[in-house]
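One structure is given below, encoded as structure tokens.
The complex appears here minus one protein chain, its other protein chains still in place.
What follows is subunit A.
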Amino acid sequence: MADGRKVKVHPVVLFSIIDSYERRKEDAKRVIGSLLGTVDANSVTITNSFCVPHTESEDEVAFDMEFARNMFDLHRRVNPREVIVGWYATGQDITEHSVLIHEYYSRESKSPVHLVVDTDLKDTEIGFKGFLSATVGVPGKTQGMMFTPVPVVVEYYNAERVGIDRIRNRTQSRGNLISLPTEFENVLDMTKTLQTMLEGVSDHVNNVLAGSAPVDQKIGRYLMDLVCTVPHMEEDEFDDMLNSNINDLLMMRYLGNVVKSQVALNEKLINTSTIQTT
């Protein structure tokens, strides 16, 4: 229960939490499940999750522990490095039932993280908060549990970032299907993003020069770094480099086409041959 602990969450976890919320039973108001991940010296990384069926009423909460253990075993087989690091609940607040469930999870992991995902959209967006528990009260007498907030940061693998950018719906309309673009369209997309970013930067610089935006030294330093990273090369060198690269690629294309036509020819020849076996 060290302070200054960070919680890193991968987007796939948030997505599966939302998915299990969408698939919950008719009368359940929230869903609960286990979080799997790895524990570091000063941070906890959550990489996977699964939903556990539970029933909740005013006075009691029933939680299918057998199911949780079973699922954890199955997940363990695929990735033996993941351990239970906490649990999640959708909804807004922490209820008394959460304390009981948190106690259960304290048995499975040393200091479990409790992730609350706000699916009721209180702040007109999906919020997620992390909590660690701390015991409060006078030692010796009855002790209670207090949930202390912990900063949660979303972490991406490189490929995850690409995936997230791709599955985001660029247009405003709901229920739109996104198709996977060809490689060329991908490059076009990225160039457009780069262009907007450059425009934003140049607008800001113009505004500062005109005096309408405040001067910020940090941004100035970033811009200086940016301009310095453009490599300084002779015109001829640059041209040479470009040309040789272009030549390589064109040669590859030609080679690919030649091989393809060779294969087609090969097939034609073999298929039209006859074998006498009488």
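One rule holds for everything that comes next: a contact is a pair of C-beta atoms (placed from the backbone, for glycine too) under 8 Å apart; a residue touches a chain by one contact, two chains touch by 3 or more; residues count from 1.
The rule is short, and it goes like this: contacts and distances are computed from a predicted model.
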item: Record-based protein name (UniProt) of the chain missing from this complex, from "Eukaryotic translation initiation factor 3 subunit H", "Piwi like RNA-mediated silencing 1", "DELLA protein" or "Queuine tRNA-ribosyltransferase accessory subunit 2"; value: "Eukaryotic translation initiation factor 3 subunit H"
item: Contact partner of the left-out chain, one of A:K6, A:R24 or A:H204; value: A:R24
item: Contact with the hidden chain (one of A:G137, A:P151, A:G220 or A:G256); value: A:G256
item: Among A:S57, A:T142, A:T182 or A:Q217, residue touching the chain not depicted; value: A:T182
item: Hidden partner interface residues of subunit A, rising order; value: 10-12, 14-16, 18-25, 47-48, 50-53, 64, 67, 70-71, 74, 77-79, 119, 121, 125-127, 154, 156-169, 174-175, 177-180, 182-184, 186-188, 190-191, 194, 197, 235, 238, 242, 245-246, 248-250, 252-253, 255-257, 259-260, 263-264, 266-267, 270-271, 273, 275-278
